[in-house]
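With one protein chain held back, the other chains of the complex are shown just where they sit.
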Amino acid sequence: MASNHDKNLFQKRETIDAAVVRFAGDSGDGIQILGKQFTQSTALAGNDLATFQDFPAEIRAPAGSASGVSAFQINFGSHKTQTIGDNIDILFAMNPAALKVNLSDLRDGGLIIIDENCFTTRDLAKAGYDVNPLDDHTLDHYRLMRLPLSNLTIKAVKTEHISIREARHARNMWALGLALWMFDREKTTVTDWIRKKFAGKTHILEANLTALDAGFAYADVTEYNANRHLYHVPEAPIETGLYRNVTGTETLCWGLVTGAMLANLKMVYCSYPITPASDMLHLLTGLGEPYNIIPFQAEDEIASVCAAIGASYAGHLGVTGSSGPGMALKSEAISLAVATELPLVIINAQRGGPSTGLPTKTEQADLYQAIWGRSADTPLVVLAPRSPSACFSAAIEAVELAITFMTPVILLTDGYLSNASEAWKIPDIDAITPFPVKRNAESLTPPLPYSRDPETLARPWLIPGMKGKIHRIGGLERQNQTGNVSYDPQNHHEMTLLRHNKIAGIANRIPRQKVEYGPDKGLLAIVGWGSTFGPIHQAVRQLTEQEYIISHIHLHHIWPLPGNLGTLLSCFEFILIPEMNMGQLATLLRSAYSRPIISYPKVTGQPFKISEIVDAALKILEK
Amino acid sequence: MASNHDKNLFQKRETIDAAVVRFAGDSGDGIQILGKQFTQSTALAGNDLATFQDFPAEIRAPAGSASGVSAFQINFGSHKTQTIGDNIDILFAMNPAALKVNLSDLRDGGLIIIDENCFTTRDLAKAGYDVNPLDDHTLDHYRLMRLPLSNLTIKAVKTEHISIREARHARNMWALGLALWMFDREKTTVTDWIRKKFAGKTHILEANLTALDAGFAYADVTEYNANRHLYHVPEAPIETGLYRNVTGTETLCWGLVTGAMLANLKMVYCSYPITPASDMLHLLTGLGEPYNIIPFQAEDEIASVCAAIGASYAGHLGVTGSSGPGMALKSEAISLAVATELPLVIINAQRGGPSTGLPTKTEQADLYQAIWGRSADTPLVVLAPRSPSACFSAAIEAVELAITFMTPVILLTDGYLSNASEAWKIPDIDAITPFPVKRNAESLTPPLPYSRDPETLARPWLIPGMKGKIHRIGGLERQNQTGNVSYDPQNHHEMTLLRHNKIAGIANRIPRQKVEYGPDKGLLAIVGWGSTFGPIHQAVRQLTEQEYIISHIHLHHIWPLPGNLGTLLSCFEFILIPEMNMGQLATLLRSAYSRPIISYPKVTGQPFKISEIVDAALKILEK
Amino acid sequence: MTININKLEPKDYASNQEVRWCPGCGDYAILKAVKKTLSDLELAPEKIVFISGIGCASRFPYYLQTYGFHTIHGRAAAIATGVTLANPALDIWIISGDGDSLSIGSNHLLHLLRRNLNLVYLLFNNETYGLTKGQLSPTARLGTRSPTSLHGSENEPVHSARYALGAGASFVARSVDVAQKHLLGILRRAHDHKGTALVEILQNCPIFNDGIFHELTNKKNSPDHILELHHGNPMIWGVNHDKGLVLDPVNLSVEAVTIGCDGISETDLLCHDEKNENMAWMLAGLNRRQGMPTPVGVFYAVNKPMLPQLKNEDPGKEDLHQTENLNQKIKKLLDGGHAWTVS
Partner (left out) sequence: MTININKLEPKDYASNQEVRWCPGCGDYAILKAVKKTLSDLELAPEKIVFISGIGCASRFPYYLQTYGFHTIHGRAAAIATGVTLANPALDIWIISGDGDSLSIGSNHLLHLLRRNLNLVYLLFNNETYGLTKGQLSPTARLGTRSPTSLHGSENEPVHSARYALGAGASFVARSVDVAQKHLLGILRRAHDHKGTALVEILQNCPIFNDGIFHELTNKKNSPDHILELHHGNPMIWGVNHDKGLVLDPVNLSVEAVTIGCDGISETDLLCHDEKNENMAWMLAGLNRRQGMPTPVGVFYAVNKPMLPQLKNEDPGKEDLHQTENLNQKIKKLLDGGHAWTVS
C-alpha cells in the first residue's frame, strides 16, 4: 500500500524498518481506544505487529497522578514482529504523569510528543514533578515535539452543542490523526469505526471526526517540524491469507467455542470475575446461546469450578477460568475431577502474585500450582500457549485432550497474552478434523464406569439420562472397573497408578518437542514456555546473526512433558531458562531430567526485553 | 519386672524377643480400648513398643461386615521398636469378618484366637464367608485357639442388673484379661482404669472387672492349651527417665502448647473438623484457657486459616490444622500470610487421596501441595516429624521458626503418626531455652513494618495496639520498608527476592543433615521423610546385620532442605526413596540437586513393611 | 419431567450397595421415604440424579439405583447447579447434612435458593457432625455439649428455615425422619414445586445426638410439641387439639392460646398462608420460643423467577451439527468483519 497524499509528496518520508510507539495518558484519556485504532490501521497497512496494554490497578486512580497512567504500546514493522519492543521510538505523553512514568523506556534520541497545555503547575505537581521537565535538562537526550494539543482540539471541535470538556475529550482522536499522518496511513478505517461507534450521537460523532481530521491535517498542512517526523514502514512479507488483529483473550475464547463444536458439545463456561480472566467471561457471555455457550457467573471460584464439573458430569463441556488466587480456591474441586476422571478445561490467566499481588501485571508464577497444587497425587494435563495466535489451537487441543482422556486440562495464559494483540492468520475451520464425543456407550459391555479404553486408559463418559448405565461416582477411592467405593489397599495403589499412567501416557501422543530455531544440539539452548516466546526468539535470532551458535526450544506441553524432551535437552551443554517467576520451569525440568539448568528469573510484572535475554545468553556463550 | 504369678510357676513361659499382636473385631466391640489398655500395661512391663489403629471409614458400618472391622496392632519387644511390625504373631479375631480381613497379615504358624460363638451362619454370611473357615483348610497354616468367648463372658458377668447384651459387651475385657495373662502382665493398671472410667456406674464397673478377671483366670486355671501360648518378653534396655505412651496427635498438641509458652504467646487454634486432624481440635479444646489456648471451630477451612492469620496479625500465635482437602482450601489465604509475612503454624495430617480418598488411611502425598501448592512464588517452611515422639519437638521448632522468620510453617504429619503410639521419654521442659517474642519494637527506628532484621531478613512483628507503629498491610505488593502499596516493577522483583532469600537462608540455620545409620558415603542410601522412619530404619539395620553396606538418611526439614544435603547425597552412588505417594520427595530432591534418584512409591493407605524396603534395597545392592 | 414406565416398586430404586449407616440412624427412614416417593411419582431411574456433599447424610446417593454423585464437602449445591445448567431435563435432588449445608456450604445454598433452579434440596438436620464424630454443628441449639463445645455451645444456631427465607427461597418446608406419612407428603410437594424446594428433615443420630427430637417423635405427647401446617387451615395443635396461634397485632407477634380459654374459639386463630412471607418468617422462629410448638409442613411456597431453564436437550442425544451449519457460524465469528486479506 503506497502513500497517496499527493499534495504532500514534497514532504520527505523516511523509510524505516520498524517502530515502537507508546501512547500514554491518564486512564480517562481514551488511550486504549487510540491504541487499538492505530493498531487496526497498522495491520491494514500490511505491517506485522504486536501490542501491549498497561492499566493502572485502580478503576480510576486520581486524574493526573502517576498511578493513573494508562499506556498502549505497539511494535510494528516490515518483518516478523514477536515482541512489543524493548525500547520506545515514539512516546505520546498526554500529560506530565505519562511522561514521568514512561520516559525511562524511551530510547536515546527517541521522539516525545506532548500536550503542552497539560504542563500546568498543578498537573506537574500531581505527577510529582518539582520542576517542569520541559524547562530543565530532563529531555536533553530526546527529540521533543510540543503541541498545544488540548487547545488545538478544543478550537477544532467546540460548537454550541459540544462543551469545552466534551471537546477536550476528543484529544485522543486528534493525536490519532497526527499518528496516522506520521506513518502514512489511511484514515478510513478509523472514520468508519467512529461512525459506527457513535451512531445516533451526532454531536459526539462529529466531534470525533473533526478532531481526527484536525490532527491529520495539522501535520499535513503546518510545517511545524512535521517533516522531521514522517515515516514510512514498508509492508512485512506476510504469508497470504485472511488476517485480523486479535488478543489472547479473544483467540482463547474462540478456540474453546470451536473445540466444543468439534466435539459436538455445548460449553458451560463457569467463572467468577477476576482480573485478567474476567474478559473471557464477558466475551463468552456476549457470544452466548447462538454459539452453544451457557455462560454462568457463579458466586465464587469454588462454585464456578464445581458448576463446570457438574456440567461435565451431565455430559456437556465444563470450562472454568480464573487467575492465581481463584485457582487456589479451585484446587480442592479439581482434585475431585481428577479422582472421578471427568473432563474439565481450566484456564488460568496468570497475574502478579503472591496473594492479590499485582492484579493488572503479568507473571508466569502459577506453574507450580498447576502441576503440583493439589492434595495427594493428582496428575492432570497442563498446556501453555506462546502467543495470542497460539491460544486458539491450544484451546481446541485442551478440549480434545480433556474428553479423550477424561481429565482436567489446565491452560496457562497470562496478563500479557490476555491483553496483547497481534495480527492473526485466521485458520480454516473446515480443515480441522472434528473429534465428536462418542455417545454409543450404550453398546459397551459391560457398562462399567471405571472400565478403560486400553489405548488411552480413559474411562467411558457415561452420563445421566443413559438407560442401562446407571452408576454412582464420588470422591472416595473407587473400585477399579465398577467404581463402587473401595477401601481396599491394593485397589488404591492400582487406581493411583492408573491415574498416573493415563496422564503419563499422553507424553507419547502429543507432538515430539522440536527446536524452534537453531541447531538440534550444541552449547546452549534457551528453553522457554508460554508468553516469553517473542523476546526469546528475537534474542536467539539476534545472537545467531552475530554468529553465535544457540538454539531456542519452546515448551507448549508443560505436563506431561513431550516424550523426547529429555533426550533433546541432553544434546546441549547448557540450558538457560528465562521465566517471569523465580524459576518454576527450571525446577520442573531439573526434577524430570535430573540435569543442571541455569535459571533466569524476572519478576517485575513486565515481559522480558530482548536485550535482557541476549545479555544473559552472552554470559554463558562468552564464558 | 518379673512375673509373680506364683501358683502358675509350673506353667512354662516361652521367653521371646518381641511380638506383634493385633486385636480385631467389629467397630462396636471396643477393640481400640482393648488395644490401648494392653499397650499401657506393655509399657509398664518395660518393653519398647509401637502401635497402630485401623478404623473403618464409616462411623458404624453394618455390624459384622468386612467394612466394619476395626483393628489395633501393637509391636513390642525387648529392643528398640520402630515399626508396628510387618507380620502378626497373634491375631485376636472377635468375629468372622475380623478374621477374614486380617488373616493375610498373619505370619505362617501364627496364633489365631477366635470367639467361636460368633461363627454362626449369619455372621459368616455377613463377613462374606461361604464356608466356615474353621471347617475347611483356610487356617491350616496357623495355630488356632477356639474359645466360646461370648458365652464365657456372659456366664461370668450376667447378673440381675446386667442384661445379656450388656454382659456380652464386656467381651473386650475378657479378651484383655486373657492377653494380659498370656504375656505375663499385671492387671492393676487396667483395674485402676476401669474403676476411674466407670465410677458411678456400679454395675458396668463390676461387669468389666469381672470379665477381666474371668479372662485372666481362664488362662490361669484351665489347662486348655493355655500352656502352649505363654510368653515372656523381657524388658527392653531403655534409656532411664520418665516415660509415657503417646500418640502423635498428643505430642504435637503438647508441643504447640509448649512452643507458645516458650514464645510467651497465647495460641489461637483455629480448625474445622476433618479426619485425622479433628483430634487435635478436640485435644486443644479440652486443654483450653488454662493452657493459654483459645480454641476456635470455624465454619470452614478457609475461615479457620483466616482466623489464625487474624490472630497472628493481632499478636498471638495463630495455628490451624487440617488434612489434604482442607489444606487445598487454605492455600489462597496461606499466600496472604506469605505475602504479608505473618507468623502462622499449619498442621497437615495427611490422609489417603486424591479428593475425599481414603479418609481413615495414611499417606504422604501432600508434600507437593505443601511446598508448591499456591499461586505465584510463595516460599515457606515445611517440616515433617518422623514419629509420635518427634512431633513434640517439631511443633516447638515450628513455632520458633514462624515467629523468628515471620513466616508460615507447614508441619506434615499423617494418619499413621496421628494415631500410632509409642513410649515417649518425657523431655525436661526446663532444659529448653525459651524464645520469647521481643515486643520492644517501640525502640526500633524507623518503625517501618517492612524493614528487616539483617540476619534473618524477618520484618518486625508490629501489632495493633502499639503506639507510634500504626501502619497498614495487605495482599497487594508492598513497598520495601514502608509496606505501602507499590506497583513499581523493580520493587516487586526485589520483594519477591527478599521473600525467597529469607526462607532460603533458613537452610543454614537449621541443623546439618546427618546420616541416621550407616556410613557417610557408599553405594546406597535410603532417604526417607516423615513417618516412614521406622520401617526404613529397621530395614537398614537388618541389611547391615547381613553385612550389606547401606545408610539411612531421614529428612525432617523438607523446605528449605538442609544446606549440606546436596553434598551428602553426592557421596552415595544410589539414592532410594520409599514414600507413601507416587514419588514426591524424589521429585523434590531431583529438582534441588539435579541428580538421579530411585523412587519406591507405595500408595495403599498402609505403612511400609520392613521386608518391602529390604527387598527394594536388595534389588539395588545385588545388581 | 416424569415419564410413564412400567411402574417400579420402592425396592427397585435400591442400588446393590450395602447400606452403611449406624443401626437406628434416622437416615434409613429418609431413604425409605425417598424410594417410596420415586416410585409413587413413577420417575424413570435413569433420569434421576442424586447429588450430595460429604457427611453421613451425603452417602445417600450410593444406596439408590439412580445416577448419583457424592461430591465434596459443602459443594453439592454448586455441582448440582452445573448439572442443571447442562441438562435441565434431569430430575435433580440434592442431599446434604446440616454441617455440609450451613457451615462450609452456606454460600452456595444462598445462591442456589436465590437463583431458584428447579430441583429438590433435602437438608438432613441431625444438629451434629455425624461423620467426623459429633462436633458442634451450626444448627445445634444453645448449650449443646460436644468435643468442641465442652461447656455447652454459646451461640444461637442457624435456623435453617429462617436462613432460607432470608436467602429468598421460594419453597421452605420441614419434616421429621420417622414421620413417614408426613415426609412422603412433603417430598411430593417439594418435587412438584417449580424452583428450588428446600426441605429440612429433622433426623436422629443415635450415636452422637440421640433423642434431640424425642419431643417431636415420641408417640405419647408429640402432638403437644408439633404444629402441622396446612395451607388455609387454622393453626392448631396439642394432644387435645386445643392449642392455637393468634396474632398479637400490637406487639406484632404470634402467641399461643388455648381454645376455650379467655373466650378464644377456633375462628380467632391464624390460618396458615403458604404464600405469606411474613407468616413464614414468624413460624420459622417459633421453635426457639418457650412453650411454642415446632412447625412442620410447608412454611412457604410461591413462584419466583427461576434461573432460566435453557432449552437443552439431553446431551447424550444431541447432535449440534444437525440443526445448523456451526462451521459457518464460527467462520463468521473469526472473521468478525475486521479481517483483511494479504495476498
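Going in written order, the chains are labelled A, B and C, and every chain counts its residues from 1.
Going forward, a residue touches a chain if its C-beta (ideal position, glycine included) is under 8 Å from a C-beta of that chain, and two chains touch if they have at least 3 such contacts.
Bear in mind that the values here come from a model prediction, so they are computed numbers and not experimental data.
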Of B:P148, B:G241 or B:P511, the residue in touch with the unshown chain: B:G241
From B:F23, B:F52, B:F76 or B:Y313, residue that would touch the chain that is not displayed: B:Y313
Residue of B:V131, B:I164, B:I429 or B:I549 touching the missing chain in the full complex: B:I429
Residue of C:I51, C:L110 or C:L123 in touch with the missing chain, whole complex considered: C:L110
Touch residues of chain B, complete complex, unshown partner: 40, 43-44, 46, 238-245, 254, 257-258, 261, 264-266, 268, 270, 287, 289-292, 294, 296, 298-300, 302-303, 306-316, 318, 332-333, 336, 340, 426-427, 429-430, 439, 463-476, 484-485
Contact set of chain A toward the excluded chain (per top definition): 58-63, 65, 67, 272-275, 278, 281-282, 285-286, 288, 295, 297, 299-301, 325, 355-356
Interface residues of chain C (partner: the chain not displayed): 102-107, 110-111, 114-116, 138, 142, 154-159, 162-168, 247, 249, 251-253, 270, 273, 276-279, 281-282, 285, 304-305, 307-308
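Heads up, the rule we're going with is that only the chains that are shown with their structure count from here on.
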Most remote chain, CA-based centroid, reference being chain C: A
Approximate Å spacing (C-alpha centroids) for the pair chain A, chain C: 45
Separation of chain B from chain C, taking each centre as the mean of its C-alpha atoms, in whole Å: 40
Shared-contact residues (touching 2 or more other chains) in chain B: 67, 325, 355-356
Per-residue multi-chain contacts in chain C, two or more chains: 54, 70, 72
